[in-house]
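Missing here is one protein chain; the remaining ones are kept as they sit in the complex.
Here is chain A:
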């Protein structure tokens, strides 16, 4: 199915939309777990954006096999660098999420609530 839009435009739009949903979720919700979910959604959206910037028109995965010979690679493979960096970004996103969840558990243990309105000490 062709939509007339370039593939990377579709991917970029989807990624940025996810990021916007994540930002909206982080800013409107008062429950810490929902804020963390908002962060994860935004993170995923930005990963999509990063991968999208590596797409080359009619390109294919940069893996040399029967479908892509070494000589073809330079002209038909997509840019492998964003893909490699996204692996890093995913791991870092996971790490940040894990630490945030650990803090959420600590905060819950302290106040027995996950509403961010209960934590007024660090509010200016």
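Here is the rule we go by: contacts are C-beta pairs under 8 Å (C-beta built on N, C-alpha and C of every residue); 3 or more make two chains touch, one makes a residue touch a chain; residues count from 1.
Here is the rule we go by: contacts and distances are computed from a predicted model.
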Open item on the list: Please identify the absent chain by the protein name in its UniProt record; candidates are "Protein-methionine-sulfoxide reductase catalytic subunit MsrP", "Hydrogen gas-evolving membrane-bound hydrogenase subunit E", "Dihydroorotase" or "NADH-quinone oxidoreductase subunit L".
Closed with: "Hydrogen gas-evolving membrane-bound hydrogenase subunit E"
Task: Where the unshown chain meets chain A, residue by residue - done: 6-9, 12-13, 16, 19-20, 23-24, 27-28, 53-57, 61-65, 70, 73-75, 77, 79-81, 83-84, 87-88, 90-92, 95, 98-99, 101-103, 105-106, 109
